[in-house]
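Missing here is one protein chain; the remaining ones are kept as they sit in the complex.
We call the chains A, B and C, going by the order they appear; numbering starts again at 1 in every chain.
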Amino acid sequence: MTEYPRFGAGLWHFASYLDRYATDGYGPARTTLEAIQLAGSVGELSVVDLNYPFTPGVSLEEVKDALKASNLTAIGITPEIYLRKHSRGAFTNPDPAVRASALDLMHEAAGVVRELGADYVKIWPGQDGWDYPFQVNHKQLWALAVDGMRELAGAHPDLKFAIEYKPREPRVKMTWDSAARTLLGIEQIGLDNVGVLLDFGHSLYGGESPADAAQLIIDHGRLYGMDVNDNLRGWDDDLVVGSVHLIEILEFFHVLRQNNWDGVWQLDQFPFREDPVDAVKTSLRTLKALHRALDRLDVPALLAAQDRQDAMASQRIVQDALLSVGTSD
Amino acid sequence: MTEYPRFGAGLWHFASYLDRYATDGYGPARTTLEAIQLAGSVGELSVVDLNYPFTPGVSLEEVKDALKASNLTAIGITPEIYLRKHSRGAFTNPDPAVRASALDLMHEAAGVVRELGADYVKIWPGQDGWDYPFQVNHKQLWALAVDGMRELAGAHPDLKFAIEYKPREPRVKMTWDSAARTLLGIEQIGLDNVGVLLDFGHSLYGGESPADAAQLIIDHGRLYGMDVNDNLRGWDDDLVVGSVHLIEILEFFHVLRQNNWDGVWQLDQFPFREDPVDAVKTSLRTLKALHRALDRLDVPALLAAQDRQDAMASQRIVQDALLSVGTSD
Amino acid sequence: MTEYPRFGAGLWHFASYLDRYATDGYGPARTTLEAIQLAGSVGELSVVDLNYPFTPGVSLEEVKDALKASNLTAIGITPEIYLRKHSRGAFTNPDPAVRASALDLMHEAAGVVRELGADYVKIWPGQDGWDYPFQVNHKQLWALAVDGMRELAGAHPDLKFAIEYKPREPRVKMTWDSAARTLLGIEQIGLDNVGVLLDFGHSLYGGESPADAAQLIIDHGRLYGMDVNDNLRGWDDDLVVGSVHLIEILEFFHVLRQNNWDGVWQLDQFPFREDPVDAVKTSLRTLKALHRALDRLDVPALLAAQDRQDAMASQRIVQDALLSVGTSD
Partner (left out) sequence: MTEYPRFGAGLWHFASYLDRYATDGYGPARTTLEAIQLAGSVGELSVVDLNYPFTPGVSLEEVKDALKASNLTAIGITPEIYLRKHSRGAFTNPDPAVRASALDLMHEAAGVVRELGADYVKIWPGQDGWDYPFQVNHKQLWALAVDGMRELAGAHPDLKFAIEYKPREPRVKMTWDSAARTLLGIEQIGLDNVGVLLDFGHSLYGGESPADAAQLIIDHGRLYGMDVNDNLRGWDDDLVVGSVHLIEILEFFHVLRQNNWDGVWQLDQFPFREDPVDAVKTSLRTLKALHRALDRLDVPALLAAQDRQDAMASQRIVQDALLSVGTSD
């Protein structure tokens, strides 16, 4: 059996949530330090991705200490460019002063990446895009998105910037909405230190095959990170991984392995009504089962079936690796 | 020209919003009284639907006075059975004590309906349903939903209870999800004072034709109220009315008129990034334009085309009523 | 281990297909007799559902003989009320003469059900509905659908009529579109011999939980039959069962077992580009694996988890039954 990959999670997995209806939150708020402590209590996580700024009053030193005490390191820092101040856009905000303020926050986050020795600044411009037909000048909007990202990444040639694309939410339509569009923008940016954070769920409900999206991004040399979860293909439900799409998540991991992509298997889930530690433990149990299924997968037979595009044969091979229940009659 | 209908809005239209990302809100919070004052400032609204409880510290008397001062009356009261306490369900919560607490809140809301002389208690059980396959026993869940509604409405035979169905959100799947399912449940409930609040957007993104849903509910004698908005058919975007589906919103109003349904034209919109008064005024401008289009509609010709199911003819008739730009060559 | 259920398939599984692009068909046409012979060659099918009319020139006697020779019986007859003649509607056609012709065909099919001793006439009114906003008078259309079905079933009190609902295709919107709408219509019809054929895929892409839909229909005493397949939740792809939604198909079968529903497990798949016998064999292999998983499922523990609506616990229980790969660490 091959060794398990390193596991990680967005630190927000251990926060509590609110939404437009449960405005008082699904549970009591947790500070950055409490969330780190909870993440550590799982016992099987190696890394976390941290939102920035930290909870007011929490210092970078305290975060460093808390991570160390919990045997965790930072894989990425996610600047919160989607709060009220930037809710009409970060890179694409119509107001130049607000765009500048968003960039300031991202420059700060870059500093934190250096301080913590993290792998990348994760850029998720959730408020960049539009809500209504005729609201924006599309040429102008895309230029703002691309030029802003170039300015940001160009200022920190020593760091990596990972764009996490998403089709929509909170904007009705987001600017960086798909793997292909993001790669196209990265080509326009023309820098070596801009890549992609591929979220399985975003890809799935955006109408992509996440396995195919992963291959495309790898072929462009831009897969800086990935995280997983699940949904019903209509929205970013952020359900626990494997709860719906067992076959397609296995295909996704299979493609990563075929390409010798050996990064962290991260979780980006929103367990609104579940205990977050229970949710992570359940997820890791599933991820390990999937990893063992990959070990059992008859890859030569699968590749041969794929050469013929023989969907029935490949399905039988996959079930033999995944299912317990003796499909082998 | 026929007279305009009365217009109304959910009072939350004048609140500010937050969501799972912009957790500090898209703008500063507003109290119930401030929201009423804003609603009154529009100058063309006759009624509002009020969330209950009111902002802490605001009394029923103050609300009455504020409504009067703003020339508004209450059309409905919406108990907030979707906050943290009931975030794992109101009627369908697994814990009997929490179900009882939700019912208590709804009984209170019924008292407020009496006090304000409103038309109905609006029941929107946004947290009733499930998120994951295998999470619930479907037989049990539906029984809880139906029995709870019967208990509630049965306790207040002098009042009307309007169920607002919705396919999903905040639950991944909601219990009262469609017009037909709601009517089926109402038949099981077996009471005369339970009906439907039809939300145009919920119907649209649930895969219904809102015009057809309205007809079905009217034919069952259960259309207690309706509200309008718009979306991209994939989610409850709560955009301003007519911004996307001009033809289908006109068909919806046409069906109401054909059935002599003369209730209030209400707005249920979430202008996250817009000024709420500007959004309401823009919406009323559209609603009045649609009303005038109905006056211009050649109904006998339309009915004749519909008898033949002649989609091209009916479309030309509708465009002649709606479009300015001389389609009549 | 419990005994396997009887397996069946729509006979069209063994036909070849065409669509609006591959107008010359994905393979050579097969006669009714050839399709029966192919179905028999699988060796594990007990029943088939037959389209009617049979291929021109094929007699009822020949069909009887062919079924017998292949060790098959007819479970249902599906009158083809969706060909050119009825392509603008069967029950809801604007032309009374065409409606009458559709009824004639269904009466004939009822006779064939008697002759073959099948369980039901399956009614799939694929062309009933509409394509455009404003095309139809919704009140009139629904009355045609309900009254026509009542007239048909009322004429054959000795037979059962199973309505197969579907959200859309070939119509942009179909009249009998969901479980709840169909049950509501059946109540309006007011006869004991009208029920539902639940197609897993139709339910799934219509936004239902198929498990929940099954429970609802069973609670109304109307589940006459079911068939399975898979899709990506956006369209009736008719993929082979279990190829995408392994968890939800297992939940569906679990609900049937909990209700002691012991009918045939039927396949309704369209293997456009696959060998049909290979596709059926692969599907039966999956169905048997799912059946064995049900045997392994810890039902008391699952019911207890569902009483708490504990999604994480129920997921672990389900994975323990389904997955091979030792999730039990």
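In the analysis below, contacts are C-beta pairs under 8 Å (C-beta built on N, C-alpha and C of every residue); 3 or more make two chains touch, one makes a residue touch a chain.
From a predicted model like this one, the values you see are computed outputs, not experimental measurements.
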| item | value |
| --- | --- |
| Option touching the unshown chain, where C:Thr31, C:Ser46 or C:Ser87 are the choices | C:Ser87 |
| Residue among C:Ser243, C:Gln266 or C:Gln306 that touches the chain left out of view | C:Ser243 |
| Of B:Asp104, B:Asp147 or B:Asp278, the residue in touch with the unshown chain | B:Asp278 |
| Per the touch definition above, residue among C:Pro133, C:Gly195 or C:Gly225 touching the missing chain | C:Pro133 |
| Residues of subunit C (touch criterion as defined above) contacting the omitted chain | 17-27, 82-84, 87-88, 126-127, 131-133, 168-170, 172, 232, 234-235, 237, 239-240, 243-244, 270, 272-273 |
| Residues from subunit B at the interface with the omitted partner, ascending | 232-234, 240, 242-248, 274-275, 278-279, 282, 285-286, 288-290, 292-293, 296, 311-312, 315-316, 319, 321-327, 329 |
| Interface with the undisplayed chain - residues on subunit A | 88-89, 94, 130-140, 142, 167, 173, 177-178, 180-181, 183-184, 187, 206-207, 209, 211-212, 215-216, 219, 247-248, 251, 254-255, 302-303, 306-311, 314-315, 317-318 |
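Following the convention adopted for this analysis, only the chains that are shown with their structure count from here on.
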| item | value |
| --- | --- |
| Subunit A-subunit C separation of Cα centroids, rounded to whole Å | 39 |
| Where subunit A touches two or more other chains, by residue | 232, 234, 240, 243-244 |
